[in-house]
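Notes follow the structure.
Only one protein chain is missing; all other protein chains are in place.
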Amino acid sequence: MKVVAIGCDKSGYPAVLRTLEGGCTPQLEVDVRGVSCLGVVRESLLLEILEGDASYILLAGCPLDSCHNLEGSRFAKARAERVNALLDEAEVDKRVVLAFVTADKTSPIRDALARCVDEKDRVT
Amino acid sequence: MQLSHDIVVIGSGVSGLSVARGLYNQGLDVLVVERNDTVGGTAWSLGCKATHECLSCGICRVVEQKRELESQGFPGTLKKNTGISTVEREGNGFFIKTEKEEFRARCIVVATGIEPYPAEQAANLGFGTYPGVFSGIDLERELNEKGLEACAAFERVAFIQCVGSRSFKEKRGYCSQVCCCYALRLCENLKYRFPEMQIDMYYMDLQLLGEKKDTLKRIARERVELFRHLPFRIERVDGEDEISPLLLRFEDPEKVTRSRYDAVVLSVGMIPSSGTRDIARKLQLTQDTNGFIKNLGGGKTSAPGIFVTGGAWGPTDVQGCLRDAAVTSETILVSLREGKT
Amino acid sequence: MIVGERKPIREILELLGDNTTVLVVGCGSCVTVCLSGGEREARELASILRIRGQSAREVTVERQCEKEFLLPLEKEIEPVQAVVSLACGIGVQAMSEMFSSHRVFPGLNTTFMGMPVEQGLWEEYCSGCGECVVHKYGGVCPVTRCAKSLFNGPCGGSQAGLCEVKPDRDCAWQLIYDRLKSQNRVEELLQVQPPKDWSFSRSGGHRKMSREDMLL
Partner (left out) sequence: MRALIMTHHEVPLLERWCRDKERTRNADIRICSEKQLSTQGRGAWDVVVVVGGSLSLTRENVSESCARFGWNPLRVFTFPLDESLIPRGDTWLPRWEIFFQGVLAAKNGVPDVKAHRLTPSSKVKVISHPDTERKEVEDIITGMRQKKLDVSLADGDWRIIREGVNYRFITSDREEIVGAIVIVPQVEERFFLHVPDQIIDTRRLVTLHEFSDKMKRYNFRRQRIAFLVPSPTTPPRQWEQVFSLSEKLCKRDCAQVMVLCAETVVAGEGLEESYRRSRQAGTLYEKTDLTRAVFQETIDMRGIQVSFRTERDGVEQTLLFDWLISVPEQVIQPFDISNRFESDKILTPFSRPANSNLPPYSIHCQGMFLISPFSTLAERDELASGLQKYLADCVIAEEGRVEVDEEKCILCLTCMRTCPWGAVDVEGKLKRRKARVNWQICRLCGLCASSCPAEAITIAGFPAGNGDTVSVISCGGEVS
């Protein structure tokens, strides 16, 4: 199962790298991409990535009200919810998952990846 | 080899590093002496307590400091695993001797900080004897890597406040200022992760401080059951197996009440770290009744030329340390400029 | 500006039925500003269709209500079985006229002529009644913004200034009264307005407007 992890410069990207240093579960292939802030990621970009073979997208960014760009995470949350609603309507079982972290907090990312794996096993 | 530095900072915790950064940027020659082999002291080991919302616990200031260390390099030189053995005054500077070498300095900054109160010493609260008793600081330390997985199986958790502080009997008559805040943030994290968990909090007075005090008030009111009552003893429910629930006994004048919990978290307060006590003895600095080094205002101590910053003169949180570091480095610059140290 | 709301994806999929090759056509003016039918939304819909296995392409023209802009689509539409137009109703009909050989499905429910009250929120301000009298009501149109289109005073059922029919909307007459009060022209409301001649509005039949000097 492939997961694309998009991390924001200040918190998400370093945190995802640190999680992967610790080695993640074998049946998971995580492709890490860094963006300057989670607010940069458009819905069309998320859908385009989901057209590939990735079955989940993990958006790792700063907590909602302490984003370095004030509203980046809030935008990302709204867009993720909209894309999930679109995918629901289209009965596609791919999802966008959010994790709010600071640079060296890896537990939310590990939780999010574990939830992705459980959901995928439950569906297949 | 005899080296002379402008400033020697003892302790490389959050306050030590920010004073070093402040003075290094002003072009002074700074030496940071650290007792054990990792930089960072208490604050660096703590975890960020944000759920999807930030609870402004200040740990991202620690992340900012780590980031500065990585991109701008260490402010001055760092000596790890070196303890100070003797300090003598010499002219208007100091002659410092450690196990391995000695060096001169014009000023000394004591930034040895605070450490959590060892929960074992809490009288009959069962830390160490019963598996279900945690200390608040241990939960916090695992927050970054493991998260709160350890508490997955519990349904009823009790938080006991003011463990090891606010008791004049044991010569610790001060409020550690941080434990109510971090306990409420831990409760928010627990309820966020395990919504059906029932949390009770036993406390004397809630100290709601910092930027997000209204959020803390909302947490205290909605997410936690409050009891203004400190338990007397923790026991095991007798006759049951290893992981049976714990029992909190309360000595009321009329009757003894008991309540059962799966786990108990002791919100341990902050005490002067062993380094602070040891340095205060070696530098003969006057201490206040609770063992902290006395701060005569702006970081000055009883001995001219020696300054104190951060947790060493009073329990405080990360933001308080950074604010205090700015004040102390300002006083040092002024005193250095006027030539009298 | 004309405001439209995207149809639910399930409905669009039912419309398409088993047509596999689809062309999604976005419109670059009003529906882009109201974030429901522009270039990005076209690409999103195309991605969704591609994820579901149908081959979909998207293209966006400046304005779908101009025949000249639709001409270049000629060769794009040829190989395609179905076309989904994300423009307002006008664009869908213009496309159907131009490419009558193909079936053009609307991807949008065109709703009203609206104003962006704040970022991301549009409210109906005009329903095109054909005979504008908004100046008599301090610039608040009772025909559109009052649920019962009353001309001679409020219906009296509003609570706390909110409309009785749709409680999340302000009562138009409350706004009219406040506005006129602030301009102290309230007594103008005392004049009784005659019944409105609705023949100029939609209920008077299909309407047309022309400028003789501009006719070629």
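Chains: A, B and C, in written order; residue numbering restarts at 1 for each.
Everything below uses one rule, namely that a residue touches a chain if its C-beta (ideal position, glycine included) is under 8 Å from a C-beta of that chain, and two chains touch if they have at least 3 such contacts.
Note that the structure is a prediction, hence the values are computed from the model and not measured.
Undergrad: Mind giving the shown chains that are in contact with the missing chain?
TA: Result for the missing chain's touching partners among shown chains: A, B, C.
Undergrad: Identify the residue among B:14, B:30, B:43 or B:60 that touches the chain left out of the display.
TA: B:60
Undergrad: Considering the whole complex, which of B:120, B:155 or B:205 touches the chain not shown?
TA: Only one of B:120, B:155 or B:205 touches the chain omitted from view, namely B:205.
Undergrad: Considering the complete complex, identify which of B:37, B:88 or B:214 is in touch with the unshown chain.
TA: B:214
Undergrad: Over the whole complex, note the residues of subunit C touching the chain we left out.
TA: Against the left-out chain, subunit C lists 28-29, 32-33, 35, 38-40, 43, 119.
Undergrad: By the contact criterion defined above, which parts of subunit A meet the unshown chain? Give residue numbers in ascending order.
TA: The list for subunit A reads 6-7, 9-10, 13-14, 17-18, 32-37, 39-42, 44-45, 48-49, 62, 65-72, 75, 103.
Undergrad: Which residue numbers on subunit B touch the omitted chain?
TA: Touch set of subunit B with respect to the missing chain: 22, 54, 56, 58, 60-61, 63, 66-67, 70-71, 73, 166, 168, 173-175, 177, 180, 205-209, 211-214, 216-217, 220, 228, 314, 322-324, 326-327, 330.
Here is the rule we go by: only the chains that are shown with their structure count from here on.
Undergrad: Counting C-beta pairs in contact, which comes out ahead: A-B or A-C?
TA: Contact tally favours A-B.
Undergrad: Which integer distance in Å separates the CA centroid of subunit B from that of subunit C?
TA: 61
Undergrad: Distance-wise, how many Å sit between the C-alpha centres of subunit A and subunit B, to the nearest whole number?
TA: 34
Undergrad: Could you pull out the residues of subunit B that touch at least 2 other chains?
TA: Residues of subunit B never touch two or more of the other chains.
Undergrad: Can you tell me which residues of subunit C touch two or more of the remaining chains?
TA: Answer for subunit C, listing residues that touch two or more other chains: there are none.
Undergrad: In the complex, go through subunit A and note every residue touching subunit B.
TA: Residue list for subunit A touching subunit B: 11, 22, 62-66, 77, 98, 100-108, 110-111.
Undergrad: Given the complex with subunit A, which residues does subunit B contribute to the contact?
TA: 47-48, 50-54, 56, 59-60, 63, 66-67, 143-148
Undergrad: Note which residues of subunit A are touching subunit C in the complex, please.
TA: Touching subunit C: residues 42-44, 47-48, 50-51, 86-87, 89-90, 92, 94 of subunit A.
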